[in-house]
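Just one protein chain is left out here, and the rest sit where they should.
Note that the chains are named A and B in the order they appear, and that numbering of residues resets to 1 at the start of each chain.
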Amino acid sequence: MTSAGRRSIIWRRRLDRAFEGVALAVLILALGALVALIWDIVADGASRVSWDFITSFPSRRPEQAGIWHALTGSIFLMVVTAVLAVPIGIGAAIYLEEYGGRRFLARLIELNITNLAAVPSIIYGLLGLAVFVRTLGMGRSVLAGASTLALLVLPVVILSTREALRAVPGSLREGSYALGATKWQTIWHQVLPVAFPGILTGLILALSRAVGETAPLITIGAVAFVAFVPDSLSSPFTVLPIQIFNWVSRPQTAFHVNAAGGIVVLVGLLMSMNAVAIWLRDRYQTRGLT
Amino acid sequence: MRWIEGIIEWGLFGCALLSVGTTVGIIVVLAVETFGFLREVPIADFLFGTEWTPLFANPSFGVLPLVLGTLLVSGIAMLVALPMGLLGAVYLSEYADDRVRRTVKPLLEILAGIPTVVYGYFALLFVTPLLQRLLPGLAGFNALSPGIVMGIMILPLVSSLSEDAMRGVPRGLREGSYALGATRMQTSLRVVVPAAFSGITAAFILAVSRAVGETMIVAIAAGQQPRLTANPLVPIETMTAYIVQVSLGDTPQGTLEYRTIFAVGSLLFLGTFGLNLVSAWLRDRYREEYA
Partner (left out) sequence: MSASARASLASLGALASGRSVGVAAPGLAAKIDVRALNFFYGTTRALEHVSLRIAPNLVTAFIGPSGCGKSTFLRTLNRMNDIIPGTRVEGQVLIDGIDIYGSDMDVVQLRRQVGMVFQKSNPFPKSIFENVAYGLRINGLAGSATDLADRVEESLIQAALWEEVKDRLHASALAMSGGQQQRLCIARALAVRPDILLMDEPASALDPIATQRIEELIYDLKKRYTIAIVTHNMQQAARVSDHTAFFWLGRLIEFDQTEKIFTAPTEKLTEDYVTGRFG
C-alpha cells in the first residue's frame, strides 16, 4: 500500500470516528433536552403537589387553587371516550383484518384511516364543534367532548388492533376452520383471545394520548371556568391540560407554579396508564395460555 | 343460526364505515362554513391579503400573516428536527449495538408521548428566559422558542421513521460498500441514506405536516400578534393558535368571526392533507423498491 493510501485510511478513520461522535452527541443532546424538561418541571411543581392541591377547586388566589375539577373531568372524559371508541374501533379493525380482504372498499377504508391518523387534532375540534356541539345540540358537554376525542383516537385504536390481529398465526385460524367453525366462531374463540393483550395495550396507549389532548377540547368549548365535578354526560367540564394551559397563560408566577404542579399530576397519570399497559402486555405474554 | 353471521359482518362493516363518515364530516363541515365565509370575503382578499384583523371593528381578512407565522415556527422546528433526527437515526441504525438501541429508543418514545401543553410550558417558562440571556432583544412571545421546542418534540418521529427506512435497505448493499474498504460514515452517507431516500423524505414531509398542525406549543409561547415577518424574535400568531384564541372567547354561531376559524381550518386541513398524501406516496414507492 502506498503512503498516500495509508494516510487516506487514517484520515477516513478519524473522520468516521468524529462523525460517530457527532451523531451520538446529537442523540445525547435530544435526551438531555428531555432531562432538562423533566428537571425543570419537577423543580417548579413537585413541591406544589399535595393532597390539598389535588382535591381543591380553582380559585382566584393561586395558593388555594387546586385541580380536583380538572382531574375528575379528565378521568370521566377518558372513560366515556373509551366506551365510545373501543367497540367501534375493535369492530372496524376486525372487519378490515378478517372480512375485508382485498376488496376495493376495504382498501379505500384503510387508506382513509391512515390519512385520518395524521390530521391535526384541532381539526377534529372543529368537526366536534360543528357536529356535536351545534348540529346535534349536545352543547359543551362531556358527551360532545368524548365523542370528539373518540373520533380522534379511533384511527389509532383501529391500527393497533389490526397489528394485534395480524400477529395471530394463520395456522390457528386454519385449525379452527378445519373443525367446521364459522368465521365469527373462529374470531371470537381463537383470534380475539390470543390478540387480546395486544389490543388492550394499544387501547391504553390511545387513551393516554387522549388524556393529553388540549386543542380539540378548547375548540368545542371546554374552558377552565368549570369549577365543579362533572356529574353527567350533559354537564360542562374541563380537563387537566386545559387547566394547565389556563394557569400558564396568566402573568403571575404563583399560577405558573400551579401549572407545573398540574403537569406533575398529569404526567403521573399518564405514566401510570403506560405502566399498566406494559404490565398487562408482559403478564399476558408470559402466560401464553388463553 | 347462520343469519347471525351475516348480521355480525354488517355490524362490523358499519364500524369500519364510520371512519369514512369522519372524513366526510370534516370535509363537509369545513366546506360549508368556508363557503359561507367566502360569500362575504372575496377569496383573493383572504388568500393574498397581508393583514389579519378579523375581530376589529374595521376587519381585515388577509390570512398571509397566519400562514407565514405557521411556516416560520415550523421552519425553525424542521431546522432542529430534521438534521438531528436523521443523524440520530444514522447512529441508531448503523453504529449502535443492540443494548444502546434498546435503551435509547424507548426514551425517544417518551419524548414523543409528552403532552404538548407540557412542551408549551417548557417553551415559555424555561427556553424563552434561557434564550433571552443569549439574545437580549428576544421578546417574551416569539417564534424561536416554540420552534426549537417543537423541533425537539418532532425529533423522535423523524428519527424512528428514518431508521425504519434505513433498516429496510438490504444488508447486501452495505456489505458491498464495506467490502470495498469504505468506513461506516461513508457507507451510511453514500450508500444507505441515498438508498433509503424516499423513505427518509416521507419521514421529513410527515414531520413538517405534524409541525404545521401543532397547536398548544405555539398557543402558549408564540403570541397572538399576526404579523407578516420572517423575524423569529418577535411575537407572531399561527393558524392553529388563532383558532384557539377565538374558541376561548364566546363567538356566537353563524357570525363571520365564527366562520373565520373554519376558513383557517380549511387551509390547515388542505395543507396537511396534501403533505400527508405526498408522504404516503413516497413511502409506498420506497416499499416497492425494496419489498
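For the reader, a short list of remarks on this structure follows.
Criterion: a contact is a pair of C-beta atoms (placed from the backbone, for glycine too) under 8 Å apart; a residue touches a chain by one contact, two chains touch by 3 or more.
Every value quoted in this text rests on a predicted model; they were computed, and no experiment measured them.
Seen in the complete assembly, the chain not on display touches A. Only one residue in the set A:Val194, A:Val257 or A:Val276 touches the chain that does not appear here, and it is A:Val194. Annotation: of A:Gly101, A:Gly137 or A:Pro251, A:Gly101 touches the absent chain (contact as defined above). Only one residue in the set A:Thr182, A:Ser235, A:Ser249 or A:Asn274 touches the chain that does not appear here, and it is A:Thr182.
Residue positions on subunit A in contact with the hidden chain: 101-102, 169, 171-182, 185, 189-190, 193-194, 288-290, in rising order.
Everything below uses one rule, namely that only the chains that are shown with their structure count from here on.
One simple way to say how far apart two chains are is to compare their mean CA positions; for subunit A and subunit B this gives 17 Å.
Those residues of subunit A lying in contact with subunit B across their complex are 9, 12-13, 15-16, 19-20, 22-24, 26-27, 29-31, 33-34, 36-37, 40-41, 44, 87-89, 91-92, 94-96, 99-100, 106, 108-109, 112-116, 118-127, 129-131, 134, 151, 154-155, 158, 182-184, 208-209, 211-215, 218-221, 223, 241, 244-245, 248-249, 256, 259-260, 263, 266-267, 270, 274.
Those residues of subunit B whose C-beta lies close enough to touch subunit A in the complex are 2, 4-5, 8-9, 11-20, 22-23, 25-26, 29-30, 32-33, 83-84, 87-88, 90-92, 95, 104, 107-108, 110-111, 113-122, 124-126, 152, 155-156, 181, 183-186, 206, 209-210, 212-216, 219-220, 240, 243-244, 247-248, 253, 261-262, 265, 268-269, 272-273, 276-277, 280.
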